[in-house]
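A single protein chain has been removed from this complex, and every other one stays in its place.
Per-chain residue numbering starts at 1, and chain names A and B are given in the order in which the chains are listed.
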Amino acid sequence: MAHLSVDNVDLSFETTTVLTGATLTVDQGEVVAVLGPSGSGKSTLLRVIAGITAPDAGTVTLSGDDLTHVPTHQRGVGMVFQDNQLFPHLTVGENVAFGLKMVGIPAVERRATASDWLARVGLAGFDSRQVSALSGGEAKRVALARTLAVEPRIVLLDEPLTGLDRELHDRLARDVSDLLADLAITAILVTHDPDEAATIAVRSLHMDDINE
Amino acid sequence: MTRRKPASAAVALMLVVGACSSDDASTSEPAAITLVTYDSFPDAETSMNEALQAFSSETGIAVEILVAGDTGTMLSKAALTVGNPEGDVMWGIDNTFLSRALNEGIFEPAAMPVGAELPPEFTQLSPDGLAVPVDFGDVCINYDLAWFADADIKPPTSLSDLIDPVYSDLLAVQNPATSSPGLAFLLATIDEFGDDGWQDYWTALRSNGVQVFNGWTESYYGSFTGAGGSGRPLVVSYGSSPTAEVIFAEPARKEALTAVIESTCFRQVEFAGILAGTEHPNEAAQLLEFLVGETFQAELALNLFVYPTNSAVELPQEFIDFAVVPESSRSVGPERIDANRSNWIDTWTSLVLG
Partner (left out) sequence: MSALPRRVIAALSIPPSVGLAVFYVWPLLTLLFRAIDGDAVQTTLGRRATWEVAWFTLWQAVVSTLMTLVVGLAPAYIVARFNFRGRQLLLGLITALFVLPTVVMGAAFLALLPDGMNQSIAAVIAAHVVFNLAVVVRTVGPLWEQLPSDMEGAAATLGASPWRVFTMITLPLIRPALVAASSIVFIFTFTSFGVVRVIGAAGTRTLEVEVWRQAIQLGDIRTAVVLSILQMVMLAAVVMCSSRAQRRYSQPLGLEPSARRMPQRGSERRQVALIGFTSFAVCGAPLFALAARSFSTPSGWSIAAWTQLGRTEVRPGIRLGIDPLDAVRNSVENALWATLFAVVIGALASLAIAAARNTGRFLDVGMMLPVGTSAVTIGFGMLITFDQAPYDWRAEWWLVPIGHALVAVPFVVRATVGVLRSVDPQLHAAAATLGASPTRAWRTVVVPFLWRPLTVGATLAAAISLGEFGATSFLSRSDSETVPIAIEQLLGRTGSLLQAQGYAMATVLAVVTIALVAAVDRSHQLRTLARSTVNGPN
């Protein structure tokens, strides 16, 4: 059975139709890339899966659970945003530990876990840094660590490497690919760059295939 | 950059307005002087005003009446404007407020003595003649006969009665800080219950639902059921107020509608004086003399419902018929008032309003 199943999702904003009959299945542990030009609805699709945007019709099922009416914070869906969305009033370590705090893990334990994750993304010792002091690549890694630290059922990555310079881009692409593989975690990556898709993902889809 | 220049037009407009607004009355004769008084003093339409107009035609001195609020406010404004007064003659400071007025120096002496012919019992209250006694009366609790008859309650007969729960939420009084009958009533209670007892009395009055107004006109015309108000049937007013109700009743009546609790009465004497710093001392002195003269004093009874201090004046018959002169009314000596007034008012304020 597919881990994630998006079935016939429709979504229109005012006069524009963004998704029509969007259908997609992803298996457990699979890393899938969704390609398409800007405006094709890729990010919107992720938002529907995360529950940030509600569809007009259709269902989203994760591990057999119908998520259509489940609020975002109860879905267990992790998301790395294109602009990271790090919390500026918290330190790097507090950012990474945020999700752990939400599930009630005690302070000492979550600080340790956060430190581990920072090391894993190559930012060992960054715990007490201010978010505003991070470079583009560092911020991206923190965002990744933050999302993965709660071990979500599925990870959504919204154009994670768009806008980074070539060298950083390639390095991060390899790191992300390795990390996702190590964790054997289900992931959907949205991008407009086919090479990036090829590096990180196992399977690539185009929005034209997804939409009817 | 051609824009309209609104500024010059606006400045021109303002200069015109300014010229119109600056009141500079220093031109020719006759002088116009201002009589500053409290808010229950009629400023038009009564025979008192006609008498003032007669004065104006005779002497050529126009008299403008300036109502400055209740007595306390009037006095405070005078104190704040000493040397640069808002008017020339002030009418209406009573014996309870007089010492404050004299201490603040709001009056200046007239060029020639005024009021020497008035009875000494009044003039002795203002020894150096700075303030001239113009009228007297009593401040008493008035009650509405019809209301009590309808409610089938016996009207109160003494100060002590007023704290009886039977009379709860029925009494209206005035703030002694701002109102002269208000202060007079407070002094009456101090006279009755003494320095140790009056505070408990007022605490009891407060629990019994006494309502406090800032001034007499508000409480009498606004609230007193016996005067057309819709509030309370008991009010601090004057011994002569029942007379006013009979005389002004429409349709005409022969009996009193309201009555007075005699044991609550407090003797009040009102004064007038020339405001220090006036620009028209001579005219002011003339007006002052007129105010204690027979022509004007004869109008006091039926207009202000007070007794004239000028003993040569005969009272109108209706007045004699209906006015109540208590056998003895209370009083507190001027020195004692002077020494304690602000403390008493302060204590009263925190007891009753705080």
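Quick notes on this structure:
The rule is simple: a contact is a pair of C-beta atoms (placed from the backbone, for glycine too) under 8 Å apart; a residue touches a chain by one contact, two chains touch by 3 or more.
What you see is a predicted model, and the numbers here were worked out from it, not measured in a lab.
Interface note for the absent chain: among B:L80, B:A111 or B:V325, the touching residue is B:L80. Touching the missing chain, out of A:A50, A:L144, A:L172 or A:L189, is residue A:A50. The hidden chain makes contact, of the residues B:T178, B:Q286 or B:T309, with B:T178. Within the complete assembly, B:L66 is the residue of B:L66, B:L145, B:I247 or B:L315 that touches the hidden chain.
Panel shows chain A; residues 14, 47, 50-54, 71-75, 77-79, 81, 83, 85, 87-89, 98-99, 102-103, 132, 146-147, 150, 152 of it touch the chain omitted from the view. Touch with the hidden chain on the side of chain B covers residues 1, 3, 10-11, 13-14, 17-18, 21-22, 36, 39-46, 49, 66-69, 72-73, 75-77, 79-84, 86-87, 100, 104, 175, 177-178, 212, 214, 217-218, 221-223, 229-231, 303, 342, 345-346, 349-350, 352-354.
Convention: only the chains that are shown with their structure count from here on.
Distance between chain centres (mean CA atoms), chain A to chain B: 83 Å.
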